[in-house]
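Sending over a structure as structure tokens; questions will come in a sec.
Yeah, one chain of the complex is gone here, protein chain that is, but the others are all in their spots.
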Amino acid sequence: MVDISASSKWHEECGVFGAYSHTEDVSLMTYLGLYALQHRGQESAGIAITDGAWMDVTRGMGLVNEVFRHQLPHMDNQYIAIGHVRYSTTGSSLLANTQPLMVNYAGGKISLAHNGNLTNASQIRREMEEQGNVFQTSIDTEVFVNLIAKSKQPAIEDKVMESLKKIKGAYCLTIMTENKLIGARDPHGFRPLCIGKSDTAWVLSSESCALEVAGVKYVRDVEPGELVVIDKDGLKSYKFAEVEKKAACIFEYIYFARPDSVIDGQCVHDARFMMGRILARESGFKGDVVISVPDSGTTAATGFAYESGIPFIEGLIKNRYIGRTFIQPTQKKRDTAVKLKLGAIVSAVKDKDVIMVDDSIVRGTTSGKIVRMLRNAGAKSIKMCVSSPPIGYPCYYGIDTSIRKELIAATKSVDEIREYIGADALHFLSIDGLKQSISEANSDDMCYACFNNSYPVELPKDDAVGADKYVFEHAKKK
Amino acid sequence: MVDISASSKWHEECGVFGAYSHTEDVSLMTYLGLYALQHRGQESAGIAITDGAWMDVTRGMGLVNEVFRHQLPHMDNQYIAIGHVRYSTTGSSLLANTQPLMVNYAGGKISLAHNGNLTNASQIRREMEEQGNVFQTSIDTEVFVNLIAKSKQPAIEDKVMESLKKIKGAYCLTIMTENKLIGARDPHGFRPLCIGKSDTAWVLSSESCALEVAGVKYVRDVEPGELVVIDKDGLKSYKFAEVEKKAACIFEYIYFARPDSVIDGQCVHDARFMMGRILARESGFKGDVVISVPDSGTTAATGFAYESGIPFIEGLIKNRYIGRTFIQPTQKKRDTAVKLKLGAIVSAVKDKDVIMVDDSIVRGTTSGKIVRMLRNAGAKSIKMCVSSPPIGYPCYYGIDTSIRKELIAATKSVDEIREYIGADALHFLSIDGLKQSISEANSDDMCYACFNNSYPVELPKDDAVGADKYVFEHAKKK
Amino acid sequence: MVDISASSKWHEECGVFGAYSHTEDVSLMTYLGLYALQHRGQESAGIAITDGAWMDVTRGMGLVNEVFRHQLPHMDNQYIAIGHVRYSTTGSSLLANTQPLMVNYAGGKISLAHNGNLTNASQIRREMEEQGNVFQTSIDTEVFVNLIAKSKQPAIEDKVMESLKKIKGAYCLTIMTENKLIGARDPHGFRPLCIGKSDTAWVLSSESCALEVAGVKYVRDVEPGELVVIDKDGLKSYKFAEVEKKAACIFEYIYFARPDSVIDGQCVHDARFMMGRILARESGFKGDVVISVPDSGTTAATGFAYESGIPFIEGLIKNRYIGRTFIQPTQKKRDTAVKLKLGAIVSAVKDKDVIMVDDSIVRGTTSGKIVRMLRNAGAKSIKMCVSSPPIGYPCYYGIDTSIRKELIAATKSVDEIREYIGADALHFLSIDGLKQSISEANSDDMCYACFNNSYPVELPKDDAVGADKYVFEHAKKK
Partner (left out) sequence: MVDISASSKWHEECGVFGAYSHTEDVSLMTYLGLYALQHRGQESAGIAITDGAWMDVTRGMGLVNEVFRHQLPHMDNQYIAIGHVRYSTTGSSLLANTQPLMVNYAGGKISLAHNGNLTNASQIRREMEEQGNVFQTSIDTEVFVNLIAKSKQPAIEDKVMESLKKIKGAYCLTIMTENKLIGARDPHGFRPLCIGKSDTAWVLSSESCALEVAGVKYVRDVEPGELVVIDKDGLKSYKFAEVEKKAACIFEYIYFARPDSVIDGQCVHDARFMMGRILARESGFKGDVVISVPDSGTTAATGFAYESGIPFIEGLIKNRYIGRTFIQPTQKKRDTAVKLKLGAIVSAVKDKDVIMVDDSIVRGTTSGKIVRMLRNAGAKSIKMCVSSPPIGYPCYYGIDTSIRKELIAATKSVDEIREYIGADALHFLSIDGLKQSISEANSDDMCYACFNNSYPVELPKDDAVGADKYVFEHAKKK
């Protein structure tokens, strides 16, 4: 089978959401919030709710509106809910790995939803297994919840904070007990998490774009190393770790987040638009038209056009109905997958010097197919601009990254990449240019490790294991 | 239940496709073709195939990749296939109304797929019923097939042509017998239909955007009043009607067709881009930024920006994962549906004079919500440009149009509409401007009836019946 | 794939039901009635309802409770319903062939459900096709409805009767118009159809076993050649044909009907019990125990035990959860299918002279496997008694019969059959014995054609076609 929806992009693994309200429908709020966070994960969705005494979780494979096609979770007096969307993967135990994870422990019932990736989860898990623990899933969240359950601290806030001190890596968590909604963001602030509020409700959300549909206003971002606890007394804040070095994921601005989200004070759209402007300055590329690889390259392309004065025009059209298709590989024609996703507009590019903007190049295969498609459509020349530096190093903090040898920039120079994809010219945004693009946020508080190999968190020794999101599944496999 | 995917747009009803090849996989070609035509209909999909002796059809509710999730239709020696996608409607007999329709008649088996709407189907059907015919569906296609079966002509080509002479209205048909693939386009050429070819295959398709994925090259459009028959001897062309007045649907260029399609020699993207340029000239609107209502307003918006020199920027972001959602109306907050679909980028519009481009206004409700959303985001002023004239009259030729009283332009002046939607200024493209935009095609060969009440085909006497796509279902209902 | 639910029995094709009531829930009555008639068909189920103005049908593949798992058909003022269950077959157009069939014709809407098989349907259909008719299904019902629609008679009763005069073969029909419930039984009375009534409702049903669950009492059987019409004025009876020779299907008593049904005055259980008693007399078999092949052989076995004084004991246990299973043939072990369905009770048969009673032998394969299973379980001897005569001739009246060469009794003598199945002795009930068993009904009013080749209705000339229930599907196939 061939999944023609398979992207050539890196993938975020998850989005999390939480709602607390004694008067609003927290289940519906969470549903709408997950809907707005759907771009962060399309594999599975889940919502856990509580009425203070009982707790229940509904999870399933598919988009939010597929999982909850027939009905939303409901209890008569529900007042807290958390939700989760997860990026599409393949694997043996798909359903078992959906979130939120709900368990019984000595303190009652607790549910967790997690976005990110722990770099020492494997080690903690091995230690726990050696002490007699069993694990039923292959997700980091199960490590978290076991740490919480093992904490001797009497209060749940302290249990959670004690547990967070033991873990390393990237995480944003929403946690629900029978009477509290808890959020936490790792000390480096790798992943985003923000707080929303109305007169009657509190919300936690991976991105601010989900606040308005949930009927609340943006309050602030959760700080790196901060734990927020929402209960009948309102919101309390705890600092569970010193922030040595903030290291927010720069790829949220480049590709992951929705353009209408604001993360740590920086509007995502504005950052992307500025990347395009700086690309225009850095590259100095001239041409007849600026086109984008839709949709992710469009914002930067409009910025490039703005800066350069070269008109932005649609040169490639995206099929809006692409989903999983199941065509036998033998039936597949060359380049069919990319042709199903994108169509070139001949009249827009024919006999033109085309500047094409995309957000990133991972393996280079798709870029090559698109360049070929434009050439077949008659483009005179194709200059490609990429609104991120070359990706030469894998990510250990929650992105479904290739192992290093699959990253084209790990083994090829820019000119070799240009040749590989068949463009007439190729320019990657410089790290400095990238930093300028996000000046609203503090551009020094970002993680650029995938570009410059400077990882803010100690890595697992065994590179192959650390880079492998299926580490728990594959450990025993021959 | 509220369907937040429900659009404020007019809807095309169908897309048709056909493939003939002794060496290629015609079932796969048709599947890929329907995939590329998915924008023409998302309610149901179907593929009929034949191996020369046996014929079979598979149909189902949903998108192409949902209906054929597990397997494609297959016969060992299949060499002809036709397919159909249909726009989402509601109704009592959904599955029964899916296409292609396959029947047995004296000449063997025959399958048909139809795009369009007959204006005298109701009358023919009544006459046939009076002669003792039964009808099992509520689709026009069943009228067609009965006419063909009743024809005394010996050859299938003549049967089809004799039948076509009896019907009025808009239609493009793909027809499959055990050894022929037949295409037909009504004498006014309301709906598009084109021919593709490779060394080993023939294809018929509603739009040219489906040709490349099927592995063939564009040859030409089927002419109005032309019947094409593809069999072992290649393609033969027959003229079954004189073309008094060609009247291709202008809305294919404004909204329906994919921008990368070329219809009757006119690239859809280029027409839309030019509509935007002329809008800029006609309106004379000035402002800080040009934004579009994505996705349908984007091409015209880039044209507006090109002509005016005002930068195009993304001011509204579309949620790419909108599908049907089933939220109780009572749970729905005001404007939630449009908020789920679109998010405003505050920094892009705040304190700016915004020019917003959309392709059409049908009822005006959604436009009003979007204007409100932009104002809440801080826009200083909002001038709206619409790349079509006011729609004051219903369509009888295959568009799922509202009855006239629901069309805002039928009862309100432009200034009243402006006030209703809350914009600071509003300009609709003039009919003349529209004609200039499609100069590549002969702009006099178009149907502008929804704008100017000049219908190229005699209408049914009973307006209520003629406008009602469910005429056969509702006729007996109290 | 191997369907281990596939029976070695002949199969009835259908059950029909109809309900008329202004105060009861006719949709629920029909649902419950079909539930009780489920043994007559497990492939598909459907219910059509009307409120006097609107008519709707819901049909699907599967058992009654699968098709109507989520909800029953419903209209606010529904007062007539008809329903249908169909025997499981395979074929290309399964869903299209489900019943009731609902169509529009000059007189409005009409729905039909049919049990039986027309011997001249193929001929009528060919004639109609030559006159320009199309057919969308491969079921006889579509021929019926076209005849009705073509009738020039003004009243629906007369239309139906005129149509029935043109057809030959076996049929029981329930027909629904917007204001009438109509039942008809063919002039030979091949298939059963009875009338039930309460103070508030009328019912038509294939078998009396469905009356009580529908809340009505048995009134009488519909007579051969009788049309009954139920409307606001109560029930009217019409005779549309002279009954030359009644010829009720004897297999309803042997195997098809539920034992608690009474058909034409004869209780099915009593007939089967008497078959067993007469088998005991005719065979004179002696032994230690009488066992049955459950469930169909059990009634006769208890009769055999009663007559002979030899104790009835369970020697074979049937797995109650057998459904379709999809095991690759290559994975299948010899005799696995029958072992999954039946288990021998070793202690009940070991070292015993066993008399085994079954209702019929069609191909003999399964009987052979069962005999082998008993022998492996240690039976000293196995004498097999069959409560029907050898089946030497196919059925043309609604049974899914093998073509003649597959009928073991068509090519083998009783002793050859005995040898083939490996029994120590074998006795088939004589036709005379069979006639004695059903003395409550007039045993001369039965069809014994499958035993004695004396067909009560003129057969189609082309035997191969006439015997083929898929005649309409296969006609064009190479």
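By written order: A, B and C. Residues from 1 in each chain.
Convention: contacts are C-beta pairs under 8 Å (C-beta built on N, C-alpha and C of every residue); 3 or more make two chains touch, one makes a residue touch a chain.
Owing to the predicted nature of the structure, the values given are computational and were not obtained by experimental measurement.
**Q** Taking the complete complex into account, which shown chains does the hidden chain touch?
**A** Hidden chain, whole complex, touched shown chains: A, C.
**Q** Can you tell me which of C:65, C:237 or C:439 touches the chain that was removed from the display?
**A** C:65
**Q** Using the document's definition of touch, tell me which of C:348, C:379 or C:408 contacts the absent chain.
**A** C:348
**Q** Of C:240, C:312 or C:448, which residue touches the hidden chain?
**A** Spelled out, the listed residue whose C-beta touches the missing chain is C:312.
**Q** Write the list of subunit C residues that the hidden chain touches.
**A** 25, 28, 31-32, 35-36, 38-39, 42, 63-66, 68-72, 209, 212-213, 215, 258-260, 262, 267, 269-270, 273, 295, 298-299, 302, 305-306, 311-314, 317, 319-321, 323-327, 331, 333, 336, 339-340, 343-348
**Q** Mind pulling the subunit A residues that touch the left-out chain?
**A** These residues of subunit A touch the chain that is not shown: 53-56, 92-93, 95, 101-106, 108-109, 126, 129-130, 132-136, 145-146, 149-151, 178, 472, 476-478.
The rule is short, and it goes like this: only the chains that are shown with their structure count from here on.
**Q** When the centre of a chain is set as the mean of its C-alpha atoms, what distance in Å lies between subunit B and subunit C?
**A** So the centre of subunit B lies 48 Å away from the centre of subunit C.
**Q** Centroid from C-alpha atoms only, then distance subunit A to subunit B, rounded to Å. What do you get?
**A** From the centre of subunit A to the centre of subunit B is 36 Å.
**Q** Going by the touch rule set out above, which residues of subunit C reach two or more other chains?
**A** Counting only residues that touch two or more other chains, subunit C contributes none.
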